[in-house]
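Only a single protein chain was left out; the remaining protein chains are all shown in position.
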Amino acid sequence: MNYNFRFNALLPYTEEIIRGIGVTLQLTCLTMAIALVIGLFVALARMSGNRALRGVARVYVEGIRNTPLLVQLFIVFFGLPSVGIRLDAYLAAIIGLSINVGAYASEILRAGIQSIRPSQIEAGRALGMTAGQTFRSVVLFPAIKAIYPALASQFVLLLLATSVVSSLGVGELFHQAVFIDSRTYRSFEAYTLITVTYLVLTLAVRALFSLVYWLVFVRRPRA
Amino acid sequence: MPLVEITDIHKSFGKVEVLKNVSLTVEKGEIVAVIGRSGSGKSTLLRCINGLERVQSGRIVVDGMEVTSPATNINALRERVGMVFQSYNLFPHLTVERNVTLALKKVRRMNSEAARDVARAMVAKVGLADKLGAYPDELSGGQQQRVAIARSLAMQPTMMLFDEITSALDPELVGEVLKVLEQLAREGMTMMLVTHEMNFAKNVADRVVFMHQGNVHEDGPARDTLIEPRTPELRSFLSAVLH
Partner (left out) sequence: MIRELGPNDIVYLLEAARWTVALAVIAMVAGGVLGLVVAVLRIVSFKPANWIAIGYINIVQGTPLLGQLFIFFFGLPLFGIQVGAWEAAALALSINASAFFGEIWRGSLQSVSPRQWEAGAALGLSYWQRLTSVILPQAVRISIAPTVGYLMQLVKDTSLTALIGFIELTRASQILSAATFKPLQVYGLAAIAYFVICFSLSRLSEQLEKRTHAAR
């Protein structure tokens, strides 16, 4: 092998990489927030008494879960303009990602809502707690605790999945690899460095989620 | 020579001493009920006898085989000592018949036909001849437990260990399982059972062993011991379970 690996050729692009990390984290957090709102409504729709509403929600969830994110993004970014909806890449990315993650979030939230046992609510009221206190301590808190691990891993999956929107030209972390590659012709080094950066990010995010879990649910178990 | 000879055994889980210097013998054909509060070490004692738990010190000899010796082939011992658990532990992926034939074929090296004959006889004995083709999740708890007993009996054990086998059952299903045990008792099977069924212990067992804080606290003929306990600990235990 006569190839000289030159990772220091990437050194001048530190600023781009840091900017990419910022965009990636921003995309991830924004998408997660919107997806949770979509997911909540869809979860409620799937459990509603209205058959039509249940049907629509089911079609949405199945449609999203059975098709690739990349194709969904292409439909939003390249397809919608042909019906007059023109979005810039960043907005298309947020919309495409949120619609995608919303479907998965709705399944997690549905499981969380179904984990609530009515007997617990009765027990809470029987102990003389107010409706609000009962809701907070026997409904919301245990439900969040139950779905927290699934939401945390969904967040990590999303963080990794945002790399796909580089194909729309959004300047997130993976796009910086494409950019650095085009400037330095150091393809292997550029993609390796960026991939390792994702690894560091996911490890950090996982550690953060574990810490929060410990602080909120383990160290101080509330009544 | 007694069938089971336990001498000064000691068992701890981490820092918790579960058995402290327990000694006990069981004669062939004897039916011994082991009673005591939860945490008194009675289940652990049973599990030590067929080597599911290893003791830290002391000696257990069953049917001439030294359980506590590393040289003993523990699987050969377990063939001779049947055990039934509180949670049935049937193999859920196998039908009733194949639950019973598995060990016959694998351990006893019986051919399929002979194993099937034994299985049919044993399952009929516990009154479930019509359930041979059923899967465990299609049976009630009482039925599953009877299959578990049949599975053990099929190996023609020298003795049987029963670990709280009716504790997980709905009250109306306890009777059918106890009836099987009574039948075994009549046939002269050597049995050790950890149980909370005091009436059963009084009427069927020959002997009662009361475990308290990791020791054999009282040991005597079933009827006398349960009707007139000698120690205040057994008296308070009995009044707690009977009232």
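Per-chain residue numbering starts at 1, and chain names A and B are given in the order in which the chains are listed.
As a convention for this text, contacts are C-beta pairs under 8 Å (C-beta built on N, C-alpha and C of every residue); 3 or more make two chains touch, one makes a residue touch a chain.
No experiment lies behind these values; they were computed from the predicted model shown.
**Q** Just list which of the chains on display the missing one touches.
**A** Among the chains that are shown, those touched by the missing chain are A, B.
**Q** Can you tell me which of A:9, A:30, A:44 or A:75 touches the chain that was removed from the display?
**A** Residue touching the absent chain, from the options given: A:75.
**Q** Among B:7, B:23, B:87 or B:203, which residue is in touch with the absent chain?
**A** Of the candidates B:7, B:23, B:87 or B:203, B:87 is in touch with the missing chain.
**Q** Of the residues A:11, A:83 or A:126, which one touches the chain left out of the display?
**A** A:83
**Q** Specify the residue from the set B:32, B:115 or B:155 that touches the hidden chain.
**A** Looking across B:32, B:115 or B:155, the contact with the absent chain belongs to B:155.
**Q** List the chain B residues touching the unshown chain?
**A** On the chain B side, contact with the omitted chain comes from 50, 52, 75-79, 82-83, 85, 87, 89-93, 102-103, 106-107, 135-137, 151-152, 155.
**Q** In the full complex, which residues of chain A touch the absent chain?
**A** Looking at chain A, the ones touching the missing chain are residues 1, 3, 5, 62-63, 65-72, 74-75, 78-83, 156, 160-161, 163-164, 166-167, 174, 177, 187-188, 191-192, 194-196, 198-199, 202-203, 206.
FYI, only the chains that are shown with their structure count from here on.
**Q** For chain A and chain B, what's the span in angstrom between their mean Cα positions?
**A** One centre to the other, that is 53 Å.
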